[in-house]
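Only one protein chain is missing from this complex, and each of the others stays in its spot.
By written order: A and B. Residues from 1 in each chain.
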Amino acid sequence: MLAIIGAGPAGLAAALEAHKEGIKDIVIFERAKEPGGILLQCIHTGFGLHYFNEEISGPEYAARFSEAIKDTDIKLICDTMVTSISKDLEIIAMNKKDGLMKFKADAIILAMGCRERPRGALNIYGTRPSGIMTAGAAQEYINIKGYMPGKKCVILGSGDIGLIMARRMTLEGAKVEAVCELLPFSGGLKRNIVQCLDDYGIPLRLSTTVVCVHGKERLEGVTIAKVDDKLQPIPDTEEYIECDTLLLSVGLIPENELSQLAGIKIDPVTKGPVVSDTRETSISGIFACGNVLQVHDLVDFVTLESQVAGKAAAEFIKNRNLKNEFAKVVPGERVRYIVPQKVSLPVTEELTFYFRVTNEFDNMIVSLSVNDKEIYSKKKRKLAPGEMENLKIKTELFENLTSDDVIEIKVKEK
Amino acid sequence: MKKIDLTCVVCPFGCLMQIELDDNDKIISVTGNTCKRGETYAENEITDPRRNICSTVRIEGSKVHNVVPVKTSSEIPKDKIFECMKEINKVVAKVPVKIGDVLISNVLGTKVDIVATNNVLD
Partner (left out) sequence: MKTDIAIIGGGVVGNMIARELSAYDVGIVVLEKNHDISMETTKANSGIVHAGYDAMPGSLKALLNVRGCALMEDVCAKLYVPYKKTGSIVIAFNEEEHEHIKALYDRGIANSVPNLEIINKARLREIEPEISPKAISALYAPDAGIVSPYELSDSAADCAANNGATYIRNFEVSSIEMKDDMFVISDGECFIEANIVINVAGTHSDDIANMVGDFSFKISPRPGEYALLDKAAGYIANTVIFTTPSKMGKGVLVAPTTHGNIIVGPSSYDADEKESYAIRKGQLPIIFEKAKESVPNLPVGQMITSFAGIRAHTEGDDFIIGSSKMNKNFINVAGIASPGLASSPAIAEYVADIVKEVYPKELRRKENYNPSIKRPIRINSMSFEEKQVAIAKNPDYARVICRCETVTEGEIKDAIHRPVGAVDIDGVKRRVRAGMGRCQGGFCGSKVMDILSEELDIPVNSVTKFGKNSKIIFERTK
């Protein structure tokens, strides 16, 4: 049995791919009542441009995969929580209908997605009223439940979810006073700044953060302040904004509690499992894809990554070919992380490396080297941490690669 | 002659384009775009800016859902966004609703429909 944990875009694509590769016994465990994952609440369009060559909304993107699943013998068990997985591929799950269940899988694909960073982890002082929530929670209230979470709103964090929610709140009749961003640049897509903020006259306040919240019961306002280059609030730049809602869009964290329980090695930067090019984790037979592995900006790339994992898991079940020779992949100058973190040997297919840079850069060269010898380079007009980059490397460039070799990707000046 | 900067919103790359306009606001040149759609976007953005909008429509007869997500079938004039929202807020859908079902046709005479973007079957 191939067990897939999560029926979001990653789990669905991985399942379909493994099915295509001839695996019949596939079970997807999903904690929500229906498949689709977080896409179901992302009702804006902008999905599918790369994969489907058209722009569709989140629910539509999800439906294309969940409808396809219906035509297969893939089993989808919803409203079910996987409570543990082990390194010998045992899964414990439970739900109301079947109670507590134990399975032994031949391979597992982790596709649990990610969650939003909460306020607690931030150093905001002040009271603890209601009206402070993650942008994703607000998105669920408006788009799924159909209730307004507030009327006058400040958003902290200019990642895509923050920007999208600024527009959603505005369209549904709320006033968005400002979107504050701690960094000197937005982590969101440029077009979202234009069509979510500029179109509605919502100010984007860069290098600004919320330092204090006010209000005893419901939020009454926030104090914002400019920050210096060490991201510390600058005295005397404080400003009070009256609002009843503070939406936090302060980062996403891959959800790896289950992975850690099984003893899977986690990359401290991506906060996802360390994987090879087949998306196999440090435990043989357990694969990972989608936001549980690395936080993506575009679902299209989640789909592609999950297909890689689905195919590899199928291969693992069919042939039990255990690849155990790897070449290391390390981030070089101006590169924050790279996925995959290792390449299985020998290289037999074109490889795609996904990476993020450390800062905003213009007119640079992305360079891939093996043992400090550049084997590939590419000009890049614009690089930003908010946009995941990829490098496709042809098989022949990695001929004769051995486990002593170190692959490095860096960004250098022209 | 006028020069303006425009960020293309056609795709997630978001090219920053420089547009040169003559005194009648006609485009002389577009640079900075990486594909042809950028030029078209610039042309439209200067003469007739349009946007897609997404929202939800009230749904009745469902045990679980209060609303069903919707989108404009193609872009509507930017200055009609809030008027269009008023129309979207007025209409009530009844189960079952399927992806692509037209919930408002020819909204505000724009020849654009408001269509459902999720299936709500019960």
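Rule of thumb we're sticking to: a residue touches a chain if its C-beta (ideal position, glycine included) is under 8 Å from a C-beta of that chain, and two chains touch if they have at least 3 such contacts.
Only a predicted model underlies this, so the values are computations on that prediction, with no experimental measurement involved.
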| item | value |
| --- | --- |
| Of A:Glu140, A:Asp297 or A:Asp405, the one touching the omitted chain in the full complex | A:Glu140 |
| Omitted-chain contact residue, chosen from B:Leu6, B:Ile19 or B:Val57 | B:Val57 |
| Touch with the omitted chain, as defined above, among A:Gly11, A:Gly36, A:Gly58 or A:Pro149 | A:Pro149 |
| Interface residues of subunit A (partner: the chain not displayed) | 31, 79, 81, 83, 92, 94-100, 102, 115-116, 118-121, 123-131, 133-134, 136-137, 140-142, 145-151, 172, 211-212, 216-218, 255, 257 |
| Chain not shown, touching residues in subunit B | 56-58, 66-67, 89, 92 |
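What we mean here is this: only the chains that are shown with their structure count from here on.
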| item | value |
| --- | --- |
| Distance between the centres, which are taken as Cα means, of subunit B and subunit A, whole angstrom | 26 |
| In the complex with subunit A, residue positions of subunit B that touch it | 7-14, 16, 51-56, 58, 64-67, 69, 71, 78, 81, 85, 99, 117-119 |
| Subunit B contact footprint on subunit A (complex, rising order) | 33, 40, 43-46, 49, 55-57, 59-60, 63, 142-147, 171-172, 189-191, 193-195, 199, 297-298 |
